[in-house]
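Here the complex is missing a single protein chain, while all its other protein chains stay put.
Which chain is which? They are A and B, in the order written, and residues in each are numbered from 1.
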Amino acid sequence: MTELEKPTTSRFLDYAPAPESTSILHLKPSYGLFIDGEFVDGHGESFRTISPATEKTIAEISNADSSDVDVAVAAARSAYTRTWSTLSGADRGKYLFRIARLVQERARELAVAESLDNGKPIKESRDVDIPLVAAWFFYYAGWADKLDYAGLGPNPRSLGVAAQVIPWNFPLLMLAWKVAPALAAGNTVVIKPAETTPLSALIFAEILQQADLPAGVVNIITGAGDTGEALVNHPDVNKVAFTGSTAVGRAIAKSVAGTGKKVTLELGGKAANIVFDDAPIDQAIEGIVNGIFFNQGHVCCAGSRLLVQENIHEEVVDRLKSRLMTLRLGDPLDKNTDIGAINSREQLDRIRELSDIGEKEGADRWTAPCDIPEKGFWFAPTIFDNVSTSSTIAREEVFGPVLSVLTFRTPAEAIAKANNTPYGLSAGIWSDKGSKILAVADGLRAGVIWANTFNRFDPASPFGGFKESGYGREGGRHGLAAYLESAGWASPQEISNTSSSSRKKATS
Amino acid sequence: MNVTTQGLPAQAIQAKALAPAERALSMIGGDLTEKSLRLHLEGLAGVDAVGLEQRAAALGTRSIKTTSKAWALDTIIELIDLTTLEGADTPGKVRSLVAKAVNPDPSDATTPRVAAVCVYGDMVPHAVSALGGAWSGGTDSGINVAAVATAFPSGRASLAVKIADTSEAVASGADEIDMVIDRGAFLSGNFGLVFDQIVAVKEACRRSDGSFAHLKVILETGELNTYDNVRRASWLAILAGGDFIKTSTGKVSPAATLPVTLLMLEVVRDWHRLTGERIGVKPAGGIRTSKDAIKYLVTVAETVGEEWLTPHLFRFGASSLLNDVLLQRQKMTTGRYSGPDYVTMD
Partner (left out) sequence: MTRLAVPKTYKLYIGGKFPRSESGRTYEVATKDGVFLANAALASRKDARDAVVAARSAFAGWSSATGYNRGQVLYRIAELLEGRRDQFVDELIASEGLTKATATTQVDTAIDAWVWYAGWADKYVQVAGNANAVSGPYFNLSTPEPTGVVAIIAPQSGNSLLGLASVIAPAILTGNTVVVVASEAAPLAAVSLSEVLATSDVPGGVVNILTGSPAEIAPWLAGHADVNAIDLAGAGLLDWVDLQVVAADTLKRVLAPEDGAPPPSLERIVAFTETKTVWHTKSLI
């Protein structure tokens, strides 16, 4: 075995900087709330959104207080009653198609804004986030006039006003996951982007203006947790959709209890990425890397627990470390950056705290050699080896570039360890043996299972969790159904109308 | 045992001892038989095509600019096996190719020379004489002459013919032999035959002074078809003593692809991890633009490391690639886009 050392001299691998130009962005110094088709000032104290890579202010952002929430919900209600619910499905679809096209046209601008505000590498916002945003609108556009086929029986009904609260890890993509199906199903929307990543949503508001979407159909209000709380608890919303932490999801589930609001929750995860000894090993290594280091590990479905078969444990860890040495951490806007900035100081502190606990609890910590920029929030890719199932880092969601490595001996043990968590969002399986993959997939209590791949997303594919990872699905027909209610099927008459006189005895 | 194994009792085939290639003996053990070789190759980890292609595509998105690009363009030239492999080749054509190899861009003396010229065996004497003082002649400086051999490109000839083809080229001064494997034998599972032939051709690379012409083993990945086969064939070629593993003859489509090259680099990386020994890789055919070639450099650097970006360990088998690199080079020097009339034809 060769020593794991990063080459000290490099003429090529330290590629010269290749920054994406920010000249495509035309940012305003400050942004209001987008309510009823217009930007208006909020009544809360405005805040700054910063670039986590430089800690520089990008723009001043309005803060919606509860009176602003009232206005936004009223605008959505009025748009629902007067405009959106009276439109044909075909016309709703056409608006969504327009939005999809406008997102494609302004894709580069949105990608730059996303990387600037979120800290994620431009290659991810450019090649993953924004293309998926367009795909999501395009997919659901086509559903708008086909609701009879959504699986809820004929003429399913929209719900009304949807209150949507989204996280900072995929700011615009999470907006698309929420807004596209809601609108296709005939609902109107009040959505609150995360406090640290409002920028792309506000540019999206401009896109809605360009699309000439009727005023009030989508309202975008910015603010912190209390704004979101006021929104989901507003008495005039009919649907609540939230993506974020399990703790907040739990609080929402409590606060909407008894209100009859339909709820979709996409919460935390602690996914097992299971590597068998018959895995396609090079692809498995890539899958592990993609599973936990994609988007700095700020992914609810991240493969944060590597479960590797004991007989290949050392080899896998060794290969993984070699691979991690080629990851490039730095400027999110550099096209060659693999690992961008941690989204906020708060999140960085959380990752550091949990990593320190991992070390104290006895796991072997290894950090990829990276030059950490002076300004901004950064955390180098980190592996904890020989982690026990009881270890904090094996149980709690770190939401950062930190991988815990555990081992197993048999498929049954792998399944048991994978399921040994209150979460149940996702899992990965790596093996060349089809029958084993399918049986393991059957045994895993998780909503999304990637076999010989990881972190794949598609608007046609339902996404969501078992257990404390939340409920409801986003994506696909299931994601549409989450914004509809059945108007009733033809009832099974023979059951409800049975009378003993009409009952025929079987002749024996 | 002849070309086919069909109809022969399995035991008889599997027990057959193979040529005692040094690497195979140390990797597989003293009991080097058809059976042990097969078990070894079939025990290699599988390849998931989708994941492999995604990784290759991701490497292809690296953005190489300014100083890195200038270094890359010069490096590409230094790694080129400038190739002509036509039925219509003549001594005149070869002389012209050699002139281009020695002096790729007459307008810019800082332009590096290519690594080698690659020709059919009967053209080796013409290449050597045309190179004159620029010929490496087995030393580390100068331009090598590479000859395709072993009934290139199909490989459909007897072993005796293949050996004669090889020895003659080596005797004429070929510094490198690009042999083809018997794809028919490989695809029918006759790994031992493929192995023995490589060992025999390697032996035919021995010069009278005991030194060896470098052996590049062409897998013709377009005919092997699956990535699992490419991985096994790469491993087999290394075990049998190949100095380089090469993707393609250029006569079969697809020729070199980035995923196939990545896969072969992964084999070479794994071999190095296990033995400390460095094997070369040569993608050939289909690489025509600087942009594509840079993707290969990135793939090499990020898979096996930057130290592989030397003519001893990495080559491009190409002809038209050189001119595109020269155009890009001129653009970097002058700041203006150049045109095909400003580089020589060959």
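We adopt the following convention: contacts are C-beta pairs under 8 Å (C-beta built on N, C-alpha and C of every residue); 3 or more make two chains touch, one makes a residue touch a chain.
Predicted model only: the values in this text are computed from it and were never measured.
> Among A:Leu265, A:Val316, A:Leu354 or A:Ala368, exactly one should touch the missing chain; which is it?
Final answer for the missing-chain contact: A:Leu265.
> Among A:Ile24, A:Ala90, A:Ile372 or A:Ala460, which one touches the chain that has been omitted from the display?
Residue touching the chain left out of view: A:Ala460.
> Consider the whole complex, including the chain that is not shown, and state which of B:Thr90, B:Thr226 or B:Thr275 touches that chain.
Only one listed residue reaches the unshown chain, and that is B:Thr226.
> Taking the entire complex into account, which one of A:Arg11, A:His43, A:Arg101 or A:Arg250 touches the absent chain?
A:Arg250
> Mind pulling the chain A residues that touch the left-out chain?
135, 151, 246, 249-250, 253-254, 257-258, 260, 265, 267, 422, 424, 437-438, 441-442, 444-453, 456, 458, 460-464, 466-468, 470-471, 473, 476-478, 486, 489, 491-492, 494-496, 498-500, 503
> For chain B, enumerate the residues touching the unshown chain of the complex.
Within chain B, the residues touching the omitted chain are 48-51, 225-227.
Rule of thumb we're sticking to: only the chains that are shown with their structure count from here on.
> Where on chain B is chain A touching in the complex?
Going by the criterion above, the answer is residues 45-48, 50-52, 54-55, 61-69, 71-72, 75, 263, 266, 272-274, 276, 297, 301-302, 305-307, 309.
> Using the touch rule from the top, collect the residues of chain A that touch chain B in their complex.
Its residues touching chain B are 1-2, 7, 10-18, 123, 127, 278-283, 286-287, 326, 335-336, 432, 452-453.
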